[in-house]
Every structure is written in structure tokens, then in C-alpha cells.
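Presented below is the structure to which this report refers.
Left out: one protein chain. Kept in place: all the others.
First chain written, first letter: the chains are A and B, and each begins at residue 1.
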Amino acid sequence: MRKFVVRRLVTGIVTVLGVVVIVFFLGRITGSPAALYLPENASQERYEQFNTEYGLDQPLLVQFLRFLGGVVRLDFGDSIWQQRPALEAALSAMPPTLGLAAIALALSVIVSVVLGSLAASRRFKSLDRAITFGSLTIASIPDFWFALVCVLFFAIYLGVLPTSGYDGVDAWILPVATMMLAPVGVMTQVVRGAMIEALSSGYVQNARALGFSQRRLVYRHALRNAALPILSVAGDRAAGMVNGAIIVSAIFAFPGMGALVVGAVLNRDFFVLQASVFVVGIAVVLLNVIVDLTYAVADPRVRLD
Amino acid sequence: MSNTERIVREEDGFLTRHPKLRMLSNSPLAMASVVWLVLLVLTGLIAPPFIGDEANRQVLSLRFVPPFTLDHGFEYVLGADSLGRPMLLQIIMGARTSMTVAFFAVAISALTGFAIGVVSGYFGGWLDQALMRIADILHTIPSLLLALAVLYVLEPSIVNLIGVLAVTRIPLYLRTSRAQTLELRERVFVESSRAMGAPAWRIMLRDIAPMSLPTIRTLAMLEVGTVILAAASLSFLGIGLQRPDVDWGMLVADGRAYLSSAWWVTVFPGVVIVITALAANIISNWLRAIEDPVQSVLFIRKRPRESEVTA
Partner (left out) sequence: MSSLLSVTDLEVDFHTVQGRVEAVRGVSFDLAAGESMAIVGESGSGKSVTSLALLGLVGEVGEVRGRIVFQGRDLVGVPEAELRDVRGAGVSLVFQDSLDALNPVYTVGAQISEILRVRLGWSRQRAREEALHLMQQVGIPDAHKRIGNYPHQFSGGMRQRICIAMAIALKPKLLVADEPTTALDVTVQAEILRLLRALQRESGMSLIFVTHDLAVARLIATRIIVMHGGRVVERGLIDDIFDRPRHPYTKALLAAHPGRVASWKDLRPIPENLTDEAPVDAPADQLPKGPVEEIAHGI
């Protein structure tokens, strides 16, 4: 077990390093990397000063080594915009985003499991068709548009919810709802599929032959097995939550990684962008390891490998 | 009678000979979706040369014309934006862009991912490991974040947008086709090809690829909806495209500042996005359903009779 965790972490770190390297080269593709960091109207002198300061006039290899050295020291440069180390800015932006993502993902899983199981156990009947159609529709709604429409309806028209801000449960409702769209839309179908497969398996047939009720077959026999692919998918969607967070902060001015990243783009702060990619990458890797471990705990066939 | 003759065949006819069409006709939603997409593609192909100028013409006297009236002509039935441009026409122009982006992004990522996956799975070894690491990297970064970073560096343009979308989606196809290749590689028919001296590229092309193509195809259909949404998100954030290229996400973004006064600028393009993505999702769902022997029955007869449906 421990060997497994270590192995996955190492792979994960390699992956994140790969990510960071890619971003590094991304920043060097254009002829004048400094342009990515400096405001558009910066003077020529500023450019030259910047280039010398950050060694952008050095050969690429040297730059790369300097960069790697920085990464190892966890130094991603200083943010001009934020007036503090880029990594610090990125790390401090994580908590609100994590909170938002965790709540949204948890609620999405609950909703999907309920809807997907209902759909699977009444397969092909009207409820199933309604749920399937509903989940397909939800999966087709762009989150940014949904957020705007909600703002239009709830905040502007009805005046019941705030359009922006961070404190109070009110301010979290629309952001969480927006972030739940894609996961619910996709996971309901996954749950339904996994439940249908579990329900048509041999052990459910056997249990049915032993006279158990449909309800028992669904919730005790099938769900426990369907939980495994559901877990996988939920883990996959975690990375996608950051996407949602970006949109959410753009529209609701919700603090967090989304706001940071969008701000970094608008303010031409590539350091912060790099650091953000690094932090998010690590978070995703850690999450995947946790999901894998949970999978091993949940599925006895995997445990003993 | 032998076992196969115990099947009672239904009367012959056009629809019997084309089972797929028959199943389609029994499924109104799938039909409607196909119709919508065909309509969209046709409009996107044919209309732009005719309406392009109209769509981009700024008529300041017609700023924020509300929808649902025909007072200013058919093209203003969905209202006008802040510069007096007719929403309906802009949406149609956006259709061309959105569909083009979606089509190419999906096609490129599917084919590339598929090809790399087959090669990776077939040869294994360090090549496979390296490719899988790269796929992991692409998979770990949230696509929007990666796209943000890339489009920050490169200039926004249709080509770059398609490129970024394609690259971020490759891992999905890569993993799937690699997994299938790993399994197929051990099968007897591949062994026999190898024994007959077929070169690797031939085995991959003739034996392995055709077997995993259907799954990839299903996956691609599923992805169309996702890509449309992803492209719209990027345009909404202002990093996907720039005018005069118009796309639905951009239209939604345009209307954001005037949400309380001119809701139609934001709402209508979004509705079109929803309908289009939904159509793609319905079709891919239907494709999967007909491939399942149990489900496909329901597309043959209109409704299962009571006596057949036991718990």
C-alpha cells in the first residue's frame, strides 16, 4: 500500500513538473517574452531592464536551468501586479476555490446518484426518459450563460440573491449552482449507466432469484458496485472544477483561483499564471492519489494487489 | 426448424431494410436533433456570404431594439445589440464559426489521439511511457487554465483556438484507443498477421484500428457538445476570438454589460448554444442506445406492451 502511494506521488510530481516545464516554454515561444510580463506600453528601457533582471537575454538552456532552480526553491518570481511572491499569491487563492469546489462536487455527487439510480431502476419508463433528457440538457448549458441568466433572474429581477461578494450563504448559492451544472449533467448519465450495468449483472440476477425487492437490489447490491466508476468520474471532474471556478469568479467576483488567473491575464502577470498552474497541478495530483486510494479501499478485488 | 428459423420476421419494407433509419424515425428527439444540426450546418455554410455585411453593420439608430417585433424587418426579430447589429444575423454568423471550430477541434483531437494511442499501445516500452506521461500532463491541467495560458501567449485567432481545444482533448482519445490496442494486440487475429510477416504499420492500420474506431466515433460525438461549450467559454472570457470573427460565447459576453436593460443580447445566443449542444448530446446518446441490444428494441416498436414489462 505504501509503495503504491509513493509511486503515485512520484509520478504525480513528475507530471506537475512536466506541466510547469510546458508553461515555461510557453512563455518563451514568442520572440519577446518580456512582453508577457510587462504592460503593453512599457518603454524600451524597461524592457531591457526586465530582460537583464530576469536573465531573458541569456541562452535558453541557462534560462531553463535558472527556472528549474527556482522551482526547486519554490520561487516562481515576484508578482508585479500583486506586489508579492507569485507562489504566495497562488497559494492564498486556493482555499476559497477548494471550498467552492468541494461543496459543488459533493452536492453534484449526491444529486447525480439519486437521479441516476432512479433513472436506472425505472429504466425506459417516463421517469428515466425525463431524467435522461434533463441531464443531457443540463450538460448542454454553458456555465457562464447560466450564471448570467441566474443573475438576471434572481438578482436583478427578483432581487433575492447578491450579484457578487463572498460572505453570507447567499453569495455562495449561485456560484455553487453554476459549478454543479457540468458535473451533474455528466455524472447522472454515468451513474445511470453504471447502475444499469450493475443491475444487469449476474449477482443482481442471483439476488433477484433469491427474492429480494427491487429497492434492495438497487440500493444495496447495485449501488455499492456502481459506486466504483462513479468515484472514478468524480475524481476526473475535480480538475474540471477549476474551470468552473474561473468562470464563476469572472461573473460573480468570487475570490479564489479563478479571480487570480483572470486577473493575471488581464494584468499581464505571467509569473502568477505560472505559479497558479503549478499549484492547481499539485492539487489535482493529490486529489487523484486520494481517489485511487479510496478506490482501493472500496473495491476488495483491488486491495490485495 | 433450426434455431435461427424460429425468428419471426416482420413484413418487408423500406424501413425494415434500413434498420437505423427506422429506429431514428421512432425517436422524435433524435430526429429533431439531426434536423437542427443539419439546418445549422447548412445555414452556416450558405448564409454568411449573403448576410455577412448586414450582420456587422452598425446602425446606431437601432441600438437595443427589443425582440419579438417585426417593425424593423425580419432580421431584428431577436433584437439588436449595443451597436444596432441584428441578433438573429449575428447568431447565424456565429453558427459558422462555432460549428467550424467544433468540427475541426473534435476531428483533429480524435484522429490525433486515436493514432497516437494505437501506436503507443502497440509498441509499448519507453515510447508508450513517455506518451502516457504527456497525456497525464495534459489531463492534469484544467483545460480552461491551459487554454488561458496558451492563448495569453499566442494571439487569439480561430486557428489557435482550434489548436488549443484539440490539444486539450487529445488525452481522452489517446487513453481509450491505447487501452483497446493493448487488449487487441494479444488477440489471435493479430498474432496470425504477425506470423504471416505483416509489418507493424500494416497490422495497426488493417487489424487494430478498425476495431477501435467505433468507440472513438462514439466518443467524438459525445465530445462535440463539450467542445462547443468550451469554445464558447473561451470566447466569453475574451481570449478565444476577436472581432470580426464572431462566435456565440462572444455574443453572450457582449450583452453582459447591459444585462438589466437589454437581456436579449445575452440570452438568445446562449439559448442557441444550449439547443445545439443538446442536439449533439441527444444524438450521441441515441447512438449509444441503439448499439445496446436491449435498448434498441424500444426503437423498433413504439411502446413495450404491459405484459412484456416485468419488474
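Observations on the model:
Criterion: a contact is a pair of C-beta atoms (placed from the backbone, for glycine too) under 8 Å apart; a residue touches a chain by one contact, two chains touch by 3 or more.
The model shown is predicted, which means the values in this text are computed figures rather than measured ones.
From the set A:15, A:135 or A:225, the residue in touch with the chain omitted from the display is A:225, counting the whole complex.
Chain A residues in contact with the hidden partner, per the touch definition given at the top, are 123-124, 201-203, 205-214, 216, 221, 224-225, 298-301.
Definition applied: only the chains that are shown with their structure count from here on.
Centre-to-centre spacing of chain A and chain B amounts to 22 Å, using the average Cα coordinate of each chain. Within the complex, the chain B residues that touch chain A are 29, 133-134, 136-137, 139-146, 148-150, 152-154, 225, 229, 232-233, 236-237, 239, 249, 252, 256, 259-260, 263, 266-267, 269-270, 273-278, 280-282, 285, 294-295, 298, 304, 311.
Every residue of chain A that touches chain B in the complex is listed here, in rising order: 11, 14-16, 18-19, 22-23, 26-27, 29-30, 36, 124, 132-133, 136-137, 139-145, 148-149, 151-152, 156, 189, 200, 214, 239-243, 246-247, 250, 261-262, 265, 270, 273, 276-277, 280-281, 284-285, 288.
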